[in-house]
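Only one protein chain is missing; all other protein chains are in place.
Let's turn to subunit A:
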Amino acid sequence: MGEISLGIAALKLVGYGLATMGPGIGIGIACYGCCVGSARQPELAGRLFTNFIIGAALAEALALIGFVLTFIV
């Protein structure tokens, strides 16, 4: 039983690691878009940054759900 519960604990960590990959890529792309957009039009930088934060929060929600699932499953 000890090995099985250890295996489940390890799988939870692997699952959380997989869950962070998608949001990581997504936030990276969003940050790229925000940087490029504000370099072209610096006067829009404030609004772009707000939108970037919203998009990053939506993408990050998936990673956070993965983080919570490691505790509750």
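Here is the rule we go by: a contact is a pair of C-beta atoms (placed from the backbone, for glycine too) under 8 Å apart; a residue touches a chain by one contact, two chains touch by 3 or more; residues count from 1.
Criterion: contacts and distances are computed from a predicted model.
UniProt lists the omitted chain of the complex under the protein name "ATP synthase subunit a" (options: "ATP synthase subunit a", "histidine kinase", "Acetyl-CoA carboxylase biotin carboxyl carrier protein subunit" or "Bacterial membrane flanked domain protein").
Take subunit A: the residues that touch the chain left off the picture are 46-47, 50, 53-54, 57, 60-61, 64-65, 67-68.
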